[in-house]
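One structure is given here, and the rest of the page talks about it.
Shown here: the complex without one of its protein chains, the others still in place.
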Amino acid sequence: MDIQGVIHFMQNYTYYIGAFGLIFIGLFIMLVKRNLIKVILGLSILETGVNLFLVSVGYISKGTAPIFSNASIEGKSMVDPVPQALVLTAIVIGVAVLALALSLAVRLYQHYGTLDLRQIREQRW
Amino acid sequence: MQIIAMILSPILALIIGIFFLGLSRKMMARIHWRYGPPWTQPIIDIIRLFSQKSVTHGHLFNLGLILSLAGSIVVILFIPVGRIHPLSDSGGMLVILYMLLLAPLGLALSGGEAANPNTSIGISRQLILALGYEVPLLLILLALMTHYETISIVEIVFRQQYAGWALLSSPLVLSGIGYISIMPAILGIRPFEVVQAPQEISSGPMVEYGGPYLALATIQHALNLFIGIALFVNLFLGGAGNPLFFFIKMLVVFVLGIFINAALPRLRIEQAVQYLWRWPTLLALVGLIVVIVMKSVSAG
Amino acid sequence: MRSIISIFLLVVIAWGMITVLQEIPFGSSETRVGQRYIDQGREETGAANIVTSVVLNYRGFDTLGEITVLFVAAIGLGAVLSTNRKKKKREIESASLVLYTGCRFLFPLILLFGAYIFIHGHLTPGGGFQGGAIVASAFVLVYLGCRGRRISETGSKAVESLGGLIFIGIGLAGLAVGGRYFLSNFLPKGELNTLFSAGVIPILYIAIGFKVGSELAGVIDHLIEDSE
Amino acid sequence: MSLELLLAAAFGGSLLTYLLGKISSGLRDGFAVFVSVILVAMIAGLYGKIGAVTSYYHFMGLELTLRISPLSWFFAMAVSTLGALSVIFSLSYMRDRERTDFYYLMMLLINASMLGIVFSGDLVSFFIFWEMMSWSTFLLISYNRGSALAAGMKYIVFSIIGSMAMLIGMLSLYAVYQTVNIYMLSNLVSSASPGYLLFLLIVFGTAFAIKNAIMPLHTWLPDAYAEAPSPFTAVLSGMLTRMGVYGFLMIMYVIIGSVQTLNMGYGLLKFNYILAWLGAVTIVIPTFIAMLQNDAKKLLAWHGIGQGGYMVLGIAYGTNLGLAGGIFHTLNHAIYIVLLFMSVAAVQYRTGGERDLNSMGGLIKKMPIAFIGALFGISGLIGLPLTNGFVSKWLIYKTLILNGSPFLAFTALIGTWGTILSVYKFLHNLFLGQLPEKYKDIKKSPVNMQIPIVILSLTILLFGILPGLPLKVINSIIASFGFKSLNVTLWGIVSETGSLNTINLFAAILTGCVIIWLILKTGPKSVSASQENTYAAGASIPEGKYHYTVDFYNPFYRMIKPYLKDFMDIFYFKLAGWTQTLCNIVRKTYTGYVGHYVTYIVLFLAVLIFMQLKWSLW
Partner (left out) sequence: MNDFGLFLNGINPVLFIVVPLGFAFGIPLLGMISKKIVKWVPVFVYSFVLVGALSNIPDVLDKPIIIQIGGFVPPFGINLVAGPVGILFSALIAFAGLMVSIYAVVYIKEGPEVRYHILYLLLLTGAMGVVLTGDIFNLFVFFEILCISSYTLVGYFGNKSGIESAVKYLIQGAIGSSLLLIGIGLLYGLFGTLNMADLARQISSADPVTVFIPMALMITGLGVEAALFPLNAWLPDAHSSAPSSISAILSGIAIEVGLYAVIRILFTIFGISDFIMFFVFLGVLTLLIGEMCAFSQNNIKRMLAYSSIGQIGLMVFAFAIATSHAVAGGLFQMISHTLGKGLLFMAAGYMIIRSGSMKTASFEGMGKRMPLTCVAFTIGAFSIVGLPPFIGFPSKFLIIQSALAKGTVLFTILTGLVLMGTVIEGAYFFRIVQVIYFKKGNGDSERNEAPIAALIPMFLFTAVIIIIGIYPKFVLGILDSAASELLNQIDYIRSVLG
């Protein structure tokens, strides 16, 4: 892919870049950070990125929200409702995981007195 | 005819064996510049021993000795003496090989029940020595059997009378020399006298024998002498057409053997085995290889 | 070192993403299924908010799973935090009067607003989850402002359970009496854009709203309890 | 009498025995003996039905069959008879031990699965019974606890390796020919390519070589034999190990067929020639290692390996004489080794489990029947004329010599001489020599131990003097493999290149013995002397150290010991150690640090994507 292609891509896919930017940032945090809370934050960022990506997939240029708030609205220029529904679900799931992760982190801290994952290695090989 | 041969050949063997026994003592003495006993001394001893009392240590003590002697006798039945070979078609060389085992094993069993330390040591040595000389002996016999393509000793003798002595035939000469070099071990004479070793372990396996037992043991020894030499004569010197020639051949071999070996000191048992597993084995091995090579060359 | 490796790996993945994203042009995605929902959603479900009709009708089963996930999280969180409950009563510093009164004043209003959001889920943006979250935020306010005041655990559990059971009950009713399908919209659809329309959707959203509200409140309750 | 019924009786009997044991031990013992004896009778009754095939079950779309061939009848007879004798022998040996019910269950289960093996008409049944035999054997080897555990482990690891090899072979056959029926395969396989046949021979050969303890896959055997309960060791050594021989016969001569098997490879690198050499090596080295053993059962165990070498040598050599010798030797070996282990077990039973050769002796007067058993056993093991071992060895030697393999013959023969040394030591240190003080009051072995010992001793003589009895059956076996049958008489073999006549030998030896005995009787009657009353050339023998056969053959040991370590065993131990180390290294993948784990996940994804984009693997 030449540089022109990249520029073209950047121009046309800003949302994707944002979404995947978040995804990669989240992954990177999870890869290199050693503090459990930071890792959970990374996870959260990752999930946000994914949600953003899902919404952008369903976007239609100059589309409106898929709500027929009065009878005159035409269905032609509405954005895809499915990804929005999916994101709704994904967000809830994300919240659930996050809550659980944080509660586990609390308990883990009670046991180990630290959140440094390098030191939480009792369970290994 | 068979029955007569069966009775005849052990008696013949006994006579020859005892004669050799006496002869060897006389000759050894002369070589050592002593006068020595008369050559009839073994006969006198045996007769005397039969009239003496002795102790026994149990049934196996008796049975072992009997078995040992019976084994030797059966071997003699298998060996052609001249043309006398009553049992030789009942299994051939392989049976001879196995029957040869009975003699030492019987003595060992008998001695085992006697529970005498000297016996045990003697038996141990005897069995080790047997293992020592069996290695070259087996190679030699295999060379013969491979060369003549038979396991029957009669057939081997017959083939030699047809084609000349094995000792002088080109593929088997090495084996023959090998046999000569282990013959003292087979006969249990110096330098392989470790088993009996009267001065050291009081005659080893024989120590508990007295009276008739000792007599039988002596007979067994005599028969062994006969077997060892007779085998050589049959296998390498072409046997003989009649018992007289056979006896003469044996006598020559025996006398030569005495001369060669009387001068040598006794070896320790490890030395004996080391010797036996070195040069004779090498000779026998080369001999066997030569036989195989010659065969394959002549075949194709 | 680890970051370099990580970056390298992420670059490889990004490369793959770029390849595939070229096939998904932004802003003009193929909306085969979505378009049908937009075209026929009004007739089939009677909801003005197509997202709601997707969430509760076309993909209602997902939503059942979704509330289950939240339920799992709530229960799980309770399980995790309950195992080591060191009841150390700490002195609770009461809030200032202004804060206290303000909270008490705002609490019913927020609840009402939440209820509005989930009841009107089929008409306007929002719905059970959003409404539920707003309801839960009312409780957060109570926890912050009126220290020491707790929601009744039994009560929240009961509401939670009932919400779930109503959802399932309606689904089964659809299977048993309605259109012979699980979660089918068997009630009359009503007129578009009125409150009493869209068949089972408002009922479901109300159930969800209560359930989500009580669950989130319960979660907050657990976390606060544990941190005390 | 159908085969299903037979197997049902065998398996059902074993379970029922276990259940009866929960009620009463007497009932259990009786039933165990009953079952095993009934099996012998049933199998004997099957003699006329050779050739019968029954399909008993469909497993995964495969028809499982049972059938009787001469070979399987022969093995089944041996298995059931020796099994029955061992069970009878066990009655008192196992009395007052813990988990006797379990012991009998396993014993009968093993017996039943061996019958299953030999009667299997297809490879799947064969494999199933084979596996059942393996794991039940494992449980019984481990029975004695302590060092038996290591022995059991060794056994089962080798055993699994073997059965996995067999599984590959079997399923590959199935994949290629869509059948596992042995007879259908034997027709189909003949047209396969030599490479494929060689593959089959190697995988199946590995399995059977492990079971039959061919060098260098033998190392499980000494420990297993030594540590298993002695009556079971008898079964283990007598028949169970020899299922390997059965397997070799099956794969080489039934499935692949003699023509293909014997032409596999070129010149000296023929498959059967290599196998024969492995057999020869297996004869020599273990026999000499046996000399160094001071543990009665281990000594016999090493001989078990060595004798297995004779069988393989005979079978692999691929002549009618060799094959007959190999099969016959399997039977003979079973008889005398069972006898020997029973004698040892009898001694162990009375001495409280002692099996160290250096601390016993002189038991001949105390346990004469056990001694007789041991004597006949070692005679058979050596192959003295008039015992059964002689005939089979004679057959093998003869074919080796006459078919131009003197070196193989040499190894086989020298093995015999090695055997003499060690078995004499065995006999001497147990029964002969001086009786230690602590065994002065030892009792005779119980009757139920004496019965099997006497029966087996007589069988050794019977087959030694009249080898024609079993050789007739063996003749039909080798005929079914497509070999020329032997010219068998009741007392030996008739042949132009050297025949065997055991009845002559018997007569000669008997006559010789009688005559000499008479001569001995003519002399003056001898006086009985006690064992302390010996002539020591004036030296006094120390009281406490009266057992002078510790380290029998000591000078010889010093000579050969450095060369006779079990190098393979050491190697396998090293291998196990390396495996352990490797496992520990691999285990370190799971570091316990989540960051690494996350990296693994991302790495996996990146690799997948990279491979696709770079090399387009899809």
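Chains: A, B, C and D, in written order; residue numbering restarts at 1 for each.
To be clear about the criterion, a residue touches a chain if its C-beta (ideal position, glycine included) is under 8 Å from a C-beta of that chain, and two chains touch if they have at least 3 such contacts.
Because the structure is predicted, anything quoted here is derived from the model rather than measured.
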Chains on display which the left-out chain touches in the complete complex: A, C, D
Which of D:161, D:184 or D:503 contacts the chain that the document leaves out: D:161
Which residue of C:80, C:106, C:151 or C:223 touches the chain not shown here: C:80
Those residues of subunit A which, in the complete complex, touch the missing chain: 23, 26-27, 30, 36, 39-40, 43, 46-47, 50, 53-54, 57-58, 80, 82-83, 86, 89-90, 93, 96-97, 100-101, 104-105, 107-108, 111-112, 120, 122-125
Those residues of subunit C which, in the complete complex, touch the missing chain: 16-17, 19-24, 29-34, 36-37, 44, 57-62, 64-66, 68-69, 71-73, 75-80, 82-84, 154, 157-158, 160-165, 168-169, 171-172, 174-176, 179-185
Positions on subunit D where the hidden chain makes contact: 58-61, 124, 127-128, 131-132, 134-135, 138-139, 142-143, 145, 148-149, 152-153, 156-157, 160-161, 164-165, 167-168, 171-172, 174-176, 199, 579-580, 582-584, 586-587, 589-590, 594, 596-598, 600-601, 603-605, 608-609, 611-613, 616-618
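To be clear about the criterion, only the chains that are shown with their structure count from here on.
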Pair exhibiting more inter-chain C-beta contacts, A-D or A-C: A-C
Where subunit A and subunit C are represented by their mean Cα positions, the distance between them in whole Å: 18
Distance between chain centroids, defined by C-alpha means - subunit C, subunit D (Å): 73
Multi-chain contact residues (two or more partners), subunit A: 27, 31-32
Where subunit C touches two or more other chains, by residue: 2, 6, 9-10, 13
Interface residues, subunit D side, partner subunit C - complex: 595, 599, 602-603, 605-606, 609-610, 612-613
Footprint of subunit C on subunit A - complex, ascending: 1, 9, 12-16, 20, 24, 27-28, 31-32, 56-61, 65-71, 75, 78, 80-86, 88-89, 91-93, 95-97, 99-100, 102-104, 106-107, 110
Complex contacts: residues of subunit B adjacent to subunit D: 6, 50-58, 60, 62, 65-67, 69-71, 73-74, 77, 87, 89-95, 97-99, 101-102, 105, 108-109, 112-118, 120-121, 123-124, 127-128, 130-131, 134-135, 138-139, 142-143, 145-146, 149-152, 155, 202, 207-208, 211-213, 215-216, 268-270, 273-274, 288, 291-292, 295
